[in-house]
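Let me give you the structure first, and then I'll get to my questions.
Other chains of the complex are left out, but the ones given are in their true place.
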């Protein structure tokens, strides 16, 4: 017998909105009823493409049958939309980040603490099958006690410089995923961060006040160490890897390739490329996020990550930024 | 603007019916309106699980809005259902094989030749991304002129002996995929087949008159050679590979693994297992079959494979069977 579908709405019709909207529409456990119209123009077009209606935000919150809202709007609107939905008793599936301003986020702690509905802030690595396999392997004890972690997160090509000013900078916009991955896989809170950052890819990024290449070293209270490698331009695709080193061995999650094709010639053996961007790389993770939201709506799961994970990752980003500026490690207790 | 969905029905509620039904339901270009009730009991249950109705075969054929029918019923009913649907002007997506009896199939050639609607007989390798990448690489000329081909098709574990009598035997039931792959990748018709077959896995399979292990060598008129490796029990998963050798190099499609996880210990580096069966291995191919059917219904594509491919593969199976029995190569012109 099919489970009943939960009526949901979505705010946001951009790049992430198109992904989450498509996945919600295809998920038999969700009924994506309408897209919420905001100042941006995309809602009607996406609604038409998905075959659903539109509504104002007020109409949506007033809909007693509406169980949840997918927040995939512009980053600087996540926080307000999310809190308004929660206040109205609607479960929220918010695309990361909840907000780019740590102080602002912390100031609203009480609102989240007593929220009338569950909040899921989606960090895609946590539902990626490859990183999940790595997490399970660590948890199994197969590599002994976890000592160190190495995360690689390289973008294929830099964003347009116009993207930089509102992005929050490399650490808040990009490394944020790795901070969450580090917290998740190490199962311990980092206590200090050292970050070395450069502008090696595109001078326009530097001119916009940001960096495009970074290496970071995080340390937890028990002495676990995590390194993070970031660049805005790999030249070879979207490189997403993690290696976990323990007292009895090592486990790693490597990049999936576009196919298993190999071509052998006198020059060697050429394997197929890795994914060319996050949409392809995390397609399965995005589908699972939508399914996880259905589980939450069904009361079958607590959100994997919410306010606490958002604050935790953002604090690390803040510390990294400060370290990159000062050239010295930064203690999390000072953030 | 979303494309209109084509109303389709499905016959068959078994293992393949569950797969094709799920994919049809999830495909936004198809409207799976009902399952067709047959003597088997499963239609109502699958219809309920998929959230669609049921109808008799006569009702379905009489439905003027019905554009196509998915035939995923018992193998021995494929031919009659398919021909009835075609006669009624309904496009057909028939799970392979169209039939297990070459003479019977050939006797109906005229019916297929003048059919009032298109027929797609689905051979899943043709829409698998990995084999498609291999086909494209061969076609690109990157390996020069194709000379030889090696296909590996190993099942993880043997079917229950009760499956054997109605299966048509190893060559018609299992190797049939490799015969189609050989015809597709070599782009030439084999003219002779040599097959060596043994019962090495399960004596009960031998007692049922079948074999469970085989090695075959096919030869085309121009001298291209294709080898096929089959077993009913690999002991390590569902092994699906092909290697194409040309005058300037080699290209291969390897097995995808369940994840990119590797675990390194003093014993070596363990990679994740390959798929444990066809449902997982060809999930994407099955989705693409459904999408290909939508393309056919939309008049945007001719069926990749139909009556001719079915006869071609079945003739090779017939030749293989005869070769395994006589111990000598069999010429296709004698089949």
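Going by the order they are written in, the chains are A and B; count residues from 1 in each one.
Keep this in mind: a contact is a pair of C-beta atoms (placed from the backbone, for glycine too) under 8 Å apart; a residue touches a chain by one contact, two chains touch by 3 or more.
Computed from a prediction, not measured in an experiment: that's the story for all the values here.
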Homo-oligomer size of the whole complex, from 2 visible chains: 4
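Throughout what follows, only the chains that are shown with their structure count from here on.
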Mean-CA-position distance for subunit B and subunit A (Å): 39
Residue numbers on subunit A that touch subunit B, as the complex places them: 1-2, 25-26, 28, 48-51, 129-130, 132-134, 137, 142-143, 248-256, 258-266, 272
